[in-house]
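Here is the structure we will look at, set down as structure tokens.
Shown here: the complex without one of its protein chains, the others still in place.
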Amino acid sequence: MSDLVTFGETMLRLSPPDSRRLETASEFEVCAGGAESNVAIAANKLGIPSTWLSKVPETPLGRRVVGELRQHGIETDVVWSHRGRQGTYYMERAGKPRGATVIYDRDDTAISTAKAREFDIDRVQNATVFFTTGITPALSSTLRDTTASMLKAARSGGTTTAFDFNYRRKLWAPDEAEQTLTKLFPGIDVLIIAARDARTVLGFEGDPRQLAHKLGSQYDFQTVVVTRGSEGAVGWHDSVVHEQDAYETDTVSKIGTGDAFTGAFIARRLHGDDVPTALEYATATAALKRTIPGDVALVSQEEVEEVVSSGGSELSR
Amino acid sequence: MSDLVTFGETMLRLSPPDSRRLETASEFEVCAGGAESNVAIAANKLGIPSTWLSKVPETPLGRRVVGELRQHGIETDVVWSHRGRQGTYYMERAGKPRGATVIYDRDDTAISTAKAREFDIDRVQNATVFFTTGITPALSSTLRDTTASMLKAARSGGTTTAFDFNYRRKLWAPDEAEQTLTKLFPGIDVLIIAARDARTVLGFEGDPRQLAHKLGSQYDFQTVVVTRGSEGAVGWHDSVVHEQDAYETDTVSKIGTGDAFTGAFIARRLHGDDVPTALEYATATAALKRTIPGDVALVSQEEVEEVVSSGGSELSR
Amino acid sequence: MSDLVTFGETMLRLSPPDSRRLETASEFEVCAGGAESNVAIAANKLGIPSTWLSKVPETPLGRRVVGELRQHGIETDVVWSHRGRQGTYYMERAGKPRGATVIYDRDDTAISTAKAREFDIDRVQNATVFFTTGITPALSSTLRDTTASMLKAARSGGTTTAFDFNYRRKLWAPDEAEQTLTKLFPGIDVLIIAARDARTVLGFEGDPRQLAHKLGSQYDFQTVVVTRGSEGAVGWHDSVVHEQDAYETDTVSKIGTGDAFTGAFIARRLHGDDVPTALEYATATAALKRTIPGDVALVSQEEVEEVVSSGGSELSR
Amino acid sequence: MSDLVTFGETMLRLSPPDSRRLETASEFEVCAGGAESNVAIAANKLGIPSTWLSKVPETPLGRRVVGELRQHGIETDVVWSHRGRQGTYYMERAGKPRGATVIYDRDDTAISTAKAREFDIDRVQNATVFFTTGITPALSSTLRDTTASMLKAARSGGTTTAFDFNYRRKLWAPDEAEQTLTKLFPGIDVLIIAARDARTVLGFEGDPRQLAHKLGSQYDFQTVVVTRGSEGAVGWHDSVVHEQDAYETDTVSKIGTGDAFTGAFIARRLHGDDVPTALEYATATAALKRTIPGDVALVSQEEVEEVVSSGGSELSR
Amino acid sequence: MSDLVTFGETMLRLSPPDSRRLETASEFEVCAGGAESNVAIAANKLGIPSTWLSKVPETPLGRRVVGELRQHGIETDVVWSHRGRQGTYYMERAGKPRGATVIYDRDDTAISTAKAREFDIDRVQNATVFFTTGITPALSSTLRDTTASMLKAARSGGTTTAFDFNYRRKLWAPDEAEQTLTKLFPGIDVLIIAARDARTVLGFEGDPRQLAHKLGSQYDFQTVVVTRGSEGAVGWHDSVVHEQDAYETDTVSKIGTGDAFTGAFIARRLHGDDVPTALEYATATAALKRTIPGDVALVSQEEVEEVVSSGGSELSR
Partner (left out) sequence: MSDLVTFGETMLRLSPPDSRRLETASEFEVCAGGAESNVAIAANKLGIPSTWLSKVPETPLGRRVVGELRQHGIETDVVWSHRGRQGTYYMERAGKPRGATVIYDRDDTAISTAKAREFDIDRVQNATVFFTTGITPALSSTLRDTTASMLKAARSGGTTTAFDFNYRRKLWAPDEAEQTLTKLFPGIDVLIIAARDARTVLGFEGDPRQLAHKLGSQYDFQTVVVTRGSEGAVGWHDSVVHEQDAYETDTVSKIGTGDAFTGAFIARRLHGDDVPTALEYATATAALKRTIPGDVALVSQEEVEEVVSSGGSELSR
């Protein structure tokens, strides 16, 4: 039985090596990446048994994705589908002023047809925390219903619900996202949201402290975490706001930083830490993630502890 | 102005290195591959100016495909589209008894919406030969109409029409293919078809000589070429059947062998060779292709001549 | 709960690419390989839930091994150790007349200290089959006792015991192996042994049919399988001998072929097949394994079925 | 018909991966690079149809170079030669304090024998701009005459002549360069020159503004651009000097930065921009180039616009 | 006859590419690395004929190590052993806050049994300088005796003895190191030590100047060099302390920086430089090393001169 159950799509990520361009690529590095499995992995690395639920095509590509997630240690409980594609995305790394490029190729995927009744809802209701993100309902109208049903089932089973807003402008328009996601808010206990999304999608104003406070008060969340990219995060809980600065990093890959943060935050809360402590570990995990290629936070608890206690390690031999 | 104009889809091909499995792949080799561009490239390598027509997404992936085709020397004349995906396919190499695996991911591509009126039909009508394959009408109902229209336009402009039957069971059922493609036969001058397809899709019986003869007589083609995989080919022309054995090869990649054959056959016919000579060059080009990784026949005229004249070269220094 | 539980060491395998030499290698390909986990994976791929038991160092290298085994789909139940090395082996591929080279570096490993009481013996006793090989007792005197204890525990729990003789001359002398392993024979139900080992280690004479018969009669095994390398296998069961020829293969990697055979044999027996049918599937799985780089049989049940029914597949698209 | 025609040598560039040393390299990355084709590609990426003229050996190496340039989208019009080598250069990347190393291996190349009469001079005279650099006349005495003839032909056909001074100390001595190149100045409309070259080769003094002014006045150019490495550029036109600062970049490869600048400057001038605007786009294109491995500016017009308008993009998804 | 003879272990280093993690590595880059051979190579690159003494297994792995050292130009004089492993170490690169990770796998190596009498002691006594480090006696008790014997033999032959303290906490405890190494001090002429080791292992206090002075006075060394990581070094000689700042570097690999420093320091002293000049060259060599992947300082004398004279080179072509 897992303490954390997450639900969402995981894609095959295809990236040219280094900072080469898609336009002339002669090879792609391949890895699995998706917000909900990234979060499950990060939480698992911090000692929380975690399971990822999804619907995946019964093809070598689908098995490729599930195999990698198992390699990273989490449990997977997937509906194998004979219809629908495996979602992919193309990712091109780049420094300033080019900026990384993402091309989604995730239409008509197996998961886009996933209905709540296809999953073993006991797994969700027996978990301590259920987690999904704003990406899932953006993928299809079926998934909007499924997301709502699963959040509802979780709540009714006494499971805490956590949700990362994760607005993706390449998937839907801000107003459509706003309408869809705010409808889900009453069923959510813990909201994680980027300050940028709070402003541009939900129309809130103010600094991250103010955003956290306004969101928490207006929607009756238990906890709200507002992330500020490379500048740390703010947590609102019991009407109190806590700030956490980011750690200095030599960034290798930004992708998955937010998921590492969220997974670690949930994990430490499940271990019983208070919000400020959980924010500290979450920020440390996010900093470590940035030094690691790929989508997932391949960290150990000891490494996170070391960053929290001393800001990171030197070459040790 | 090109002597040969071809029309069809070219995909991005993604292959794990060597004979590794998709299920555990951590990198993909990337190249462009599609029957119609493969044919144009092979013909071009044998000295026939060739152009490939297509509809391609205006994305780095679409530009990736077009760039590679230009690198191989042909002209490209594409409709750039802001809708529709870039088709891809996953290819896993394997020896006996595993057998290579192909997974198509080519639904909802840009080309599936291509209409004849989007192309500069003068290019087709000013060419000496227009070529497409049975894959194109298999991709969408729109493309069935488009293929028919373009063959018709070519014929009405005095352009010879050549067509490779190329049945793909992962795209459509045999009876659907049979109904669709035989309707196109009256507009086709030169048919290339695998003996296997003549039997299992069109229901003909007999050895390749008989298949060629029956097809030629029944449908009033100018020329029919029946290919026999690694055992050579048979050509029917002016009611005479010509046989050509295959050359011995150290096979590195089978994919594209038929296209190399067809491109070279068309090229040599355009150079004025008779059918038996063209079959000989076509078979030699196919043999060379099998020694080359990827989809396309990166050969030179000199190399083909050398195979025809002496069966191939030794290490020369 | 797993139907098959295996116990043994899995090493990190380090190989120069292609057929390059260790002596000048500038990179190593890395994968996990060990007879007992290879067998578990092959059985799992054929539909039998399988678990691998072992003792592994609590280091990135130990986690590397376990992660890869999980990726391949099996369950792992390992004792994490703070003492002892991760075993490695260097493997150099080569064609004739060079021959592949293996250099073991597996002294003082974590597993060499593994005692039966460190493992949850219920897992063994609740399984339908318990499997280990002659490599395990070759690794340390502690492991000789552990192997004996675990076979005994399995038997007493009603679990069928299967054992691959797997003599490794780089680990011990023939007479030492003979003395140690024949002492284990009374606790073994199913013996798999190479004809070569039956001759040079156990001193039997005759063709594989005779070897199987003599072994089966003399030691009161339930089933004996004598393998003949690339020439198939012979099975002895209920005093009847069954022969199975090998399938033709384009061999990419011989290592793990025997384990693929054994895993598939056990799996099909667990599915209820009789010995001749299980030998057929085992031989087909071994043939597929030879087309796959690395130690493990990354096959699917469908692929094995296809080899059994038609001798393997052609390029299909 | 191309708006921009360039003439010069393009070499095969051989580089050890990352920052490895030539002295121990076991592999080389291969790409095509040459100032004049780099400029054509950059201009073409910014929407100006461009053609590169050259003389190239009729070998796989010569075809390799031409194929890559075609892949990047430009037209190539080359004299295929049966005599003379393909020029190569070895490039070793390095950070401070090592500094990148270039070893030229470009003696006795095919292009070193190129005479003006070998080229279709109409292509030059029908272009809007003809471009070459100070590297071309440094390669052989034949090429000194050829460069002079082609500039003269361009001018007489009403084509604007643009010239990048590009002094290369590994090709010739400063005084030889100074004597040769200043003789060409009367035939040049637009001069691009590094401040360093203006000082050490031509003996001018002062800051870049002063250098631009002195050069412009003394030699009666239409336009002079003085580049200042990573500190931007200065443009002199109609007796007015315009300054442009450089954009901040995460530099991956400096080589080709100047060519990206020049190609973009010419392209924007051809689109009708005034000098300050063209300098802005040129600087933005140069900044993007620095994020891209290899010699050429694989950019899109949209990317350049985004840098000009907002200083570059963040990760967008 | 070599001017510098060094003695110690050289390992095979196995590193995942880039900043990937050991835990998921699918390939390792392989190189040879060991403090004493690194020092010999650096000195040799600066023009001092150098020889490395060691005991190495007579296996492809041992030959791999020796071959690479010969490639880098030094002489090797090794005792080939049929017992004992080749030492390896796993190295994971990482930026802040992760920090590089080293896992030693160097127990039971061939060298751990090396006795002084196995070596041709004339080689040591005929050298001008004999060098080893604090790593050697940390490897086995046999090597403690061997190190002492060789230092003694060197001294008695009139050879200057140089020693890098090189404390490795993964090999032994500080107090054990302190007791062992200070016993060797009377036989050492030139000590190189990190400020950190002087403090945490030897218990000295103060800034590097003070550390150098205290060490020099207390133990009667001829010369003491205290290194300060990326902040340069301090040299004490004839009771005078000299400071040298570090050069700015774009660091690619820190490993081997200290050895590059030490090798260059010894080389320049052997060329007759005074201590401040030798420190300058040593610091320049260390700075160059940081730009080079792997363990060894693949530099040329010209490059070092250029850093000393001008702080490093720009792209030159």
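Labels A, B, C, D and E are assigned to the chains in the order they are written; within every chain, residues are numbered from 1.
By definition in this document, a contact is a pair of C-beta atoms (placed from the backbone, for glycine too) under 8 Å apart; a residue touches a chain by one contact, two chains touch by 3 or more.
Fair warning: this is a prediction, and the values are worked out from it, not measured in the lab.
A.B. asks: Which of the displayed chains are touched by the chain that has been omitted?
C.D. replies: Output: missing chain touches B, C, D, E.
A.B. asks: May I ask which residue of E:E23, E:E36 or E:E68 touches the chain that does not appear here?
C.D. replies: Checking each option in E:E23, E:E36 or E:E68, the one touching the absent chain turns out to be E:E68.
A.B. asks: State which residues belonging to subunit C touch the missing partner chain.
C.D. replies: Counting over the whole complex, subunit C touches the hidden chain at residues 18-21, 23-24, 94-102, 104, 168-170, 254-255.
A.B. asks: On subunit B, what residues meet the omitted chain?
C.D. replies: Its contact residues with the unshown chain are 71-72, 247-252, 284, 287-288, 291-293, 298, 303, 307, 311-317.
A.B. asks: Since one chain isn't shown, list which residues of subunit D touch it in the complete complex.
C.D. replies: Contacting residues on subunit D, toward the hidden partner: 14, 21-31, 59-61, 63-64, 67, 85-86, 88, 90, 92, 101, 103, 105, 107-108.
The criterion applied here is as follows: only the chains that are shown with their structure count from here on.
A.B. asks: What chains touch subunit A and also subunit C?
C.D. replies: Of all the chains present, those in contact with both subunit A and subunit C are B, E.
A.B. asks: Average the CA atoms of each chain to get its centre, and name the chain whose centre is farthest from that of subunit D.
C.D. replies: Here the answer is chain C, farthest from subunit D.
A.B. asks: Return the distance between the CA-based centres of subunit C and subunit E, expressed in whole Å.
C.D. replies: Here subunit C and subunit E have centroids separated by 45 Å.
A.B. asks: Where in subunit E do residues touch at least two different other chains?
C.D. replies: Each of 21, 23-24, 26, 101 in subunit E touches at least two other chains.
A.B. asks: So that we know how the chains sit together, what is the shape of their touch graph: line, ring, star, complete or other?
C.D. replies: Drawn as a graph, the chains match no named shape, so other.
A.B. asks: According to the definition already given, which pairs of chains are in contact?
C.D. replies: Here the touching pairs of chains are A-B, A-C, A-D, A-E, B-C, B-D, C-E, D-E.
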